[in-house]
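A single protein chain has been omitted from the complex, and every remaining protein chain is retained in its original position.
And now, subunit A:
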Amino acid sequence: YTAGGSSGAAKVVAAGLLTVGGGVGGTILYAKWDHKFRAAVENNVPYSDWLLGLALGPAYQGDIMKQVRMDSQHVWVIIADSVVAPHTELPLRERPVEEVAARLAQQDQKEQDTLSSVSASLEECLASSAKATLQAIGAQEAAVQAITQHIHKLKEAMEAEVPPPEKSSQWKDLEAALADRTSAVNDAETALLKAKEALDSLKSEIDKSKGLKVSAVRPLVLAAEENLHNMVVDLDRVVTKLQSAESESKIVSQYSDLVNEAKLQFQREVSSLTPEIQANWKGLTGKLSADDLNALIAHAHRRIDQLNRELAEQRVREQIHIDASLEQQKLEDQKALEKAVLTAVQHIKEDTRLEQERKLSELREVMEAEMRTQLRRQAAAHTDHVQDVLKVQEQELRADAEQVLGSKLLEQETSYRQLSQEQLDNFTLDMNTAYARLKGMEEAIDSHVVAEEEARKAHQLWLSVEALNYSLKMADADSPTMPLESAAQAVRDSCHDNDFALALATALPEESLQRGVYSEASLRARFNALRALVRRVALVDETHNSLYQYFLSYLQAALLFEAKQEAPPGQLCSEDLDPFRLLSYASFCLEHGDLELAAKLVNQLRGEARRVVEDWLTEARLTLETRQVVSLLSAYANAVGLGTTQAP
């Protein structure tokens, strides 16, 4: 490799390593900082958890959770801070219904109390103010009335040309009227003051109650305000009336004053002229003399001249005066207008305000009603929703509970069933075992009994077979045994359920049963006797049976000698079939107790020898049969007995 190539490869390798190392390091660092990232990496990249654990230590299991909890706590704290102070101990804890209700009740109660108090106070104030106002109005009216009366009277008094006594009475009336008026005005003033006071107090009360910010009070307040306004309006009206009346009266009074002044002047003049005359119109009429009258007239003339001059002057200054008075009047009018305008504006403002307030209150009521309906609707909707949710929840919970209940019940039932089944099984098992044992015991007993029975039967059989055997053996030399019938019957009786033995027992030959069998010894003896005879008729058979043959066979028998006994060979050949041979074999066998072989051998005889031996053979066969059967029976009995005998 070239150096450049190797350095190039090294460069590539180094760059790759750097990249990988940088990536891993960056991942680790970032994982150290951001736990969620770490968790994500650990989840997605295999073996990263090992690596990160190696690098940073085990990840906080609760870290993320803690963060989240901390965040939420911060949020809660923030919310808690923003909430009113009493709620800081547990943020956003839903106040229990009772507390809320209590609070609401308390609030309601308070409202009611304030309402009642406010209404009471308002009513009181209203009442008092109304009274005062009415009083004031009445007083004002009275004052107005008095004023008008006074003015009227004054006018009357001034203009009416009535006789002096009446004039004095008129003047008296006037004075009375004036006094009335003054008193009335004073009364009116005081009443007005009182009314104003009352109204002020009412206003303050209204303001106070307005300041309470209780909504229920508002209509009352509004009504009170309206009343106040009305009263104020009335009062003002009356006051304006009074004022107008007063102004009118002022004019009139001014006029009357002027007149009075003039009169006084005149009087003074007159009195100056005539000092003894009282300045009393009424008294004047009867007491004046002619001089006085002339003086008076002269005075009057002078006065008239003066007055004319004044009038002319006045006429000259009329315009100016009029202008000035007009100005004054304008000013006053302006003032009055302003005042009236002000009051009217105030009234209108008040009116509008009241109207506004009324409208507002109406609107508020309407709004309240609407809001109430909306709230009611919302409440209804909420209740509906809550009902629905509750229903659903109820269903869910019911389903859950039912499920749980069902599963629990099922569990319980299955466990109970299991238990009961177990119990039953155990019981059954016990019962079965007990029963089995009982059955076993019964069977054992039965088998014992059966075995005993069997043993007994076997014993009996054996005994009977032994008896049979014995009776077989107990045979005399020449006579047959007793008939085996009884013994056989006994055997048959003792084995009537055993087929084998029964078969065997029935297999006994009839002859043996009826007549008995010959013993071996007798047979032997008989054979010995027979032997001679058989020897003598050895040559006689079917074909050779003349007397000559007889003679020859007799001759043979006399001349032939054979061995007395000869052991028979295993197999007979044709030479052994010679009767003499056979006889010797048979004799041998008989001597050795082998009746069977002897019978077999004897069976080989033919011809006359055979005929002679026939009976013996039959007897031998019988005996052999019986003996065989008996031996079988005894063997069987022995076997059975052995089988049933219990080894100690």
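Here, a residue touches a chain if its C-beta (ideal position, glycine included) is under 8 Å from a C-beta of that chain, and two chains touch if they have at least 3 such contacts; residues count from 1.
Following the convention adopted for this analysis, contacts and distances are computed from a predicted model.
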Hidden chain of the complex, named as in its UniProt record, picked from "MICOS complex subunit MIC10", "Golgin subfamily A member 7/ERF4 domain-containing protein", "ribonuclease P" or "Signal peptidase complex subunit 3": "MICOS complex subunit MIC10"
Hidden partner chain, touching residue among A:A198, A:A224 or A:L530: A:L530
Touch assignment to the omitted chain, from A:A195, A:L354 or A:V613, lands on A:V613
In the whole complex, of A:D499, A:E542 or A:E575, the residue touching the missing chain would be A:E542
What does the interface between subunit A and the hidden chain look like in terms of residue numbers? 526, 529-530, 533, 537, 540, 542, 545-547, 550, 608, 611-616
